[in-house]
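With one protein chain held back, the other chains of the complex are shown just where they sit.
So that you can tell them apart, the chains are marked A, B, C and D in the order they are listed, and the count of residues begins at 1 in each.
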Amino acid sequence: MIELEGAPLFTLEFGDILVYFTPYTASLFLLALLFTAIVVLSRPERQVEILFGTDACYAKDTSIEELRFRRFMSIACGLATMGAMVSGDVFDYTLFTALVGVTNVGIVAAVKSRHVQNAAFQYGIVALAGTLPLFGGAAIVVASTGTLSILRLAGGTAPGAPLLAKALLTLGVMGEGMAPFYAAKAEMFRAPGAPYVIMCSLSSLLIFLRVIEVVLVI
Amino acid sequence: MIISRISRIISNYGNLMPLFAFACAVLCLLGILMLPVSYHEDQLYRKTQNPDSPLDPYERGGRPLERANITLQYPENSPYAGYVTAYLTPLSLYLASSTLYLGTTIVAHPGGILDEILYNTRGLDTVVESSILFVAFAIGSFIFRRR
Amino acid sequence: MVSEYALGLGIALLCAVLVFAALSREWDDLHRLLLVDLVEIPSLAIVALVGTDLAEALILPGLVVGIAEMLALSQIYLLKEGLQERPEGRLRIEVIEKADAPVILSLVLVCYGIVLSGFTGGGIAALGMIFLFMAKGAREPHELLETAAGISWAVWIGAFFVFMFAPQYWLLAVLAAGFGILIKVMVKLSLVGGMWGKPHD
Amino acid sequence: MNAEFLLGLVILTMGTIAAAYPRPKTYLNRLINIEIPGWGLLLVMLSYNEALALLTFGGVTALTTYILVRVLEKRGGA
Partner (left out) sequence: MLAELLLAVVYGLLLLGIHRKVIARIQKRPGPPIWQEVLHILKFSFKTTWVPATASGVLFVGVVIIAIAIWTAALLVVIAGGSLMILFGIYMLHKIVEHGFGLSSGSPYGKFGGVRSVISAASEIPLFVSVSVIALFTGTLMIDEIVAFEGANGPLLLLAPPAAIAMYLVILSKMPFGPFSIVESKELVSGYKTEHFGIWRAGLEVCNGLKTFVLLNAFVLVFIGALPLWLLLLLMLAILVSLSFVCALTPMLSPFDSVTVQMIITGLMLVYAIVVWVMI
């Protein structure tokens, strides 16, 4: 089933873990890279709030300390997303996904708004509970096929992964912010600091796109 | 209408965790029904036991920088992958020769038991893992310190 | 006859179902946090059932993710509930404050941790330091410790690349990685100890 | 299938029930009950001779408990 996405263009070895680029993962990788670059380069916007019932409006400013921290988290999130895009190993992929979850919490946790913090907490709890389906899925893959390599599983040299493992992996990634488990995420986006908040959205979409590919090929 | 009732539930993020937990519970239940999942016998890094060795239960033999006969995902990429006990530092070697219980006590010694997997074959995992720790503690201490 | 793996997996999944069922009817945020901590256990059990050296190498990251997220989330919980400012009691036992025992005990734990090294060693050494902070109320310099943690993290990444690209220097790499992780984990975890007591800047 | 493995599974199940549905349902009660399935998991790890994982799990559990106790302590009362 490897022809779903084209043959790998380029592989990079880290011992028993491969990093590989197919046309599909490479384009996702480039997009993550592009948005990380935007995060590095751009300053946050100043959100304009309207005071209802009056003509007054004011722009919120983000403090330098908060800005630095959130930018750091967004860059970490971008790197984690890039890693998840190109990782050729199921367990490594789930670890990158967990890292994406933590950094997403970090991006919004620093915002001084009770509403946003609450949403971040709920999201964080779901992300942490999502580690069971993620790691469980990866463990079932290795137990039932004897390998974690996506390329091996896709190449047909190993027996196919059981449906249970695939379903667990997908559910775990969906917990990181896909429909219908994204209500908290939508609220997190009300936080100021567009370039950073966008990384939350981008990362969860990208890891979802990747898990679909993984589940289809293994 | 049923649709607006469902949408009211999913729009409240307080319901997020119950929703996800319910989905997980259903999936795990289905998983139990899907059993048995067969266990693949030809696993990566199988365990072997050698009760006489001071490194038990981690005695796997082997020498550094020598390819050993173990199952790997990409044998061609790991010309040096040895047994897991391949990397013993002088201190560990000394301890192993003087006591019988190195394996059960000094399990994570540098150059100790699992380092072959943790640092070499699956090193990228450990990089990501320590990054997770780093990031989460950064969040914790940032929130803690900010007044 | 059911195979050992299938039996274990079935039980672990059953536990997961139980926990998730409890979680889906839980409305208190702190109870949710506790239950999520409980979720970790069946997930580690599923990994442990693989039963190879690899399984062990996979359990360690799982544990790390669990404790790291738990720390961040508990801090966010305190923040969102507005409990940040509230001081908590210290371990005020007269004997402990005066005696040398906690110092000695901490020293023993730290030394043992250094001998173990690696992640486990870091955890044990950190326990020793936390105990010391709790008992003595010592204030460690946060910035300095965090710098040390950052440097040791970089050392470990460097060691990883030595393993990948210059394997003949494995002894150096193994030592650097082992101690890098030791110091990093110890410092990070003892920050937890520093958080006990009144916040300061 | 050895004795430790089976005993571990039994304790894991019982402990999970105890921690998931504690009586009475207080934070402290639940926190303490979480240690029980932890023991079950330790036995399972022991039956596979996973000493490193076992030791680390012990250390990390202690730290997690510490973190949670701190939250309880700040919250004041169980």
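Brief remarks follow.
Note that a contact is a pair of C-beta atoms (placed from the backbone, for glycine too) under 8 Å apart; a residue touches a chain by one contact, two chains touch by 3 or more.
It should be emphasised that the depicted structure is a prediction, and the values quoted were computed from it without experimental measurement.
Considering the intact complex, the chain excluded from display touches A, B.
From the options A:V111, A:V126, A:L171 or A:L202, the residue with contact to the unseen chain in the full assembly is A:L202.
Where subunit B meets the chain that is not shown, the touching residues are 3-4, 6-8, 10-11.
Although one chain is not displayed, its contacts with subunit A can still be listed: residues 1, 3-6, 23-24, 27-28, 31, 34-35, 38, 41-50, 59, 178-180, 182, 185-186, 189-190, 192, 194-195, 197-198, 201-202, 205-206, 208-209, 212-213, 216.
As a convention for this text, only the chains that are shown with their structure count from here on.
With centres defined as mean CA coordinates, subunit C is found 15 Å away from subunit B.
Listed for subunit B are residues 14, 17, 19, 21, 24, 31, 37-39, 43-44, 47, 107-108, 114, 120, 122-125, 128-129, 132, 135-136, 139, 143, each touching two or more other chains.
Taken residue by residue, subunit A touches two or more other chains at 14-15, 91, 95, 98, 102, 105-106, 109, 118, 125, 129, 132, 140, 142-143, whereas all remaining positions touch fewer. Across the complex, subunit C is touched by residues 1, 5, 9, 12-13, 16-17, 19-21, 25, 27, 30-31, 34, 37-38, 40-41, 44-45, 48, 50, 52-53, 55-57, 59-60, 62-64, 66-68, 70-76 of subunit D.
Against subunit D, the residues of subunit C that register as touching in their complex are 4, 7-8, 11-12, 14-15, 18-19, 21-22, 30-31, 33-35, 37-38, 41-42, 44-45, 48-49, 51, 55-56, 59-60, 63-64, 66-67, 70-71, 74, 77-78, 81, 83, 86, 88-89, 119-120, 123-124, 126-127, 130, 189, 192, 195-196.
For subunit C in complex with subunit A, the touching residues are 5, 9, 12, 16, 20, 23, 29, 32-33, 36, 39-40, 42-44, 46-47, 49-50, 54-55, 58, 61-62, 65-66, 68-70, 72-73, 76-77, 79-80, 163-164.
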